[in-house]
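Removed: one protein chain of the complex. Kept in place: all other protein chains.
So, chain A:
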Amino acid sequence: ILHHHIAAVEKLPLTTSGCPLVIQCKNFRIVHFVVPRERDCHDIYNSLLQLSRTAKYEELYAFSYNPKQNESEQVKGWQLIDLAEEYKRMGVPNSNWQLSDANRDYKICETYPKELYVPRTASKPIIVGSSKFRSKGRFPVLSYYHKNKEAAICRCSQPLSGFSARCLEDEHMLQAISKANPSNRYMYVMDTRPKLNAMANRAAGKGYENEDNYSNIRFQFVGIENIHVMRSSLQKLLEVSGTKGLSVNDFLSGLENSGWLRHIKAVLDAAVFLVKAIAVESASVLVHCSDGWDRTSQVCSLGALLLDSYYRTIRGFMVLIEKDWISFGHKFSDRCCQLDGDPKEISPVFTQFLESVWNLTEQFPQAFEYNEAFLLQIHEHVHSCQFGNFLGNCQKEREELKLKEKTYSLWPFLLDEQKRYQNPLYNPDFSPELTLLEPNTVSFNFKFWRNMYHQFDRSMHPRQSVFNLIMNMSEQNKQLEQDIKELEAKIKQRNGQSDAFSVKEHQQPAHPAPLALKTPPCFKKEQPLIPVNDAVRTIEGSNAADNRYSEFVSEFSKAEPAVVSLEYGVARMTC
């Protein structure tokens, strides 16, 4: 177990067999140890506590991790995802949108990236003025541009409106955004917070846009709860799912009380609202919450994912995360507790995003190039601190840490093992004329994500995974196609030869050898695909019976190999 993955260590009361030690991980693995001597246990406990709480970035695993890449590969890895390229793909800059250099030295907004796209009509004074009127200086900028509809998703933080303050530049800024959209004069302003929270913020001199002060806006609250609610919601969920000998009703009422699925649904509902505004009304949308880096990132990225099939490819999904999460300053370091910091800053906002995506993959099994393992792997590495991508809270901080020189990027590694993350059912032409996904958000569509929260409790998962089977089969199909080609070529060649056989006898000895080489794989392939592994099970979950599944064939377990090998790597490093 990677030290960075440890979320909590707990010492339980002494028992006859020794001192139990429970380690809870950020990837939802829970490990129980029994240490025979209490003193040892105490030492281990203290060391783990210290090791899992890193004070400085430089002590994180990413700075010591060495995947045997040379420098040029490292540089190339970091260049793999190029956001300028991505904006070009969307169709900006264009006659309405331009690249602004206002934030070149992070002067206007520390938590934004350097390159920002704004409406052409928004001059620098407007930008500066607007940023002064927005919390943390996060003024409205482009997040996604929909080429066909000419509509944009923009993002910002809450206005510092208090009860009556207004700012002409900010009003101009919003007008510039709605004017940049020739197809619809109106624009939507989505405040992703519950109305009550937004109103409370007014007392602190913050708040939300007054529809009277801004021309042609339609203002809408969508009611996603804040990071503290989400944190305690996950806490409750984990308490329920971690209970032993759980009854169905306790599970369901626990699930209900945690509110977790309700929050996931709220996030997805907000994204659906955004998508409707763009796809149906061709209206631009400005999204914000309080600081514009949690709920705003969720809604903007999910909206783009629903609108644009590119983000449903493996590479596109990486781009989406780079853009809406990493570059726009989602505070990964604080939210995932990479350093020993304020526990009130921790929140599973990104996990919720991944879970929303997973829910979509369940509803549209053919629309996504990637599979569940891909989402789980990304989740793993957001917390592992093994790669530089998710370190720090914003781009400025990352530059100061010189992450691009000192650490490696996760994306090339994921691309290298792409095969494992491919969805065998993916159909790139899925609803061709309409790349838009319209998910059904009736409650029964939202399910508990067992493979996330019980990733390591193998006993709970289906013994045979249809998905893995199909994945192997479609992989095997490619190999078989290859084999057929080879065999046909060989037969052809042989036919040619046997015609010529009587003439050229000396060619003969060359033939048996290749066949002999070819036979072993053929026998291997004809073996049944399903491992015989049912013999070692008991009634799981009904009682406290221990898990007797040791002979489980690793290939068929969920996303195990990579995790294990990664941990071996760590084990070696820390020993």
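Simple rule for what comes next: a contact is a pair of C-beta atoms (placed from the backbone, for glycine too) under 8 Å apart; a residue touches a chain by one contact, two chains touch by 3 or more; residues count from 1.
The criterion applied here is as follows: contacts and distances are computed from a predicted model.
You can't see one chain of this complex, but its UniProt record names it "Myotubularin-related protein 9", from the set "Septin-10", "COMD2 protein", "Myotubularin-related protein 9" or "Serine/threonine-protein phosphatase 2A 55 kDa regulatory subunit B".
Of the candidate positions A:261, A:275, A:289 or A:414, contact with the unshown chain belongs to A:261.
As for the chain not pictured, it touches chain A at residues 241, 246-253, 255-256, 259, 261-262, 265, 269, 363-367, 424-425, 427, 440-448, 450, 453-454, 459-466, 469-470, 473-474, 476-477, 480-481, 483-484, 487-488, 490-491, 494, 498, 501, 508, 511-512, 515, 522, 525-526, 528-530, 532, 534-535, 537-542.
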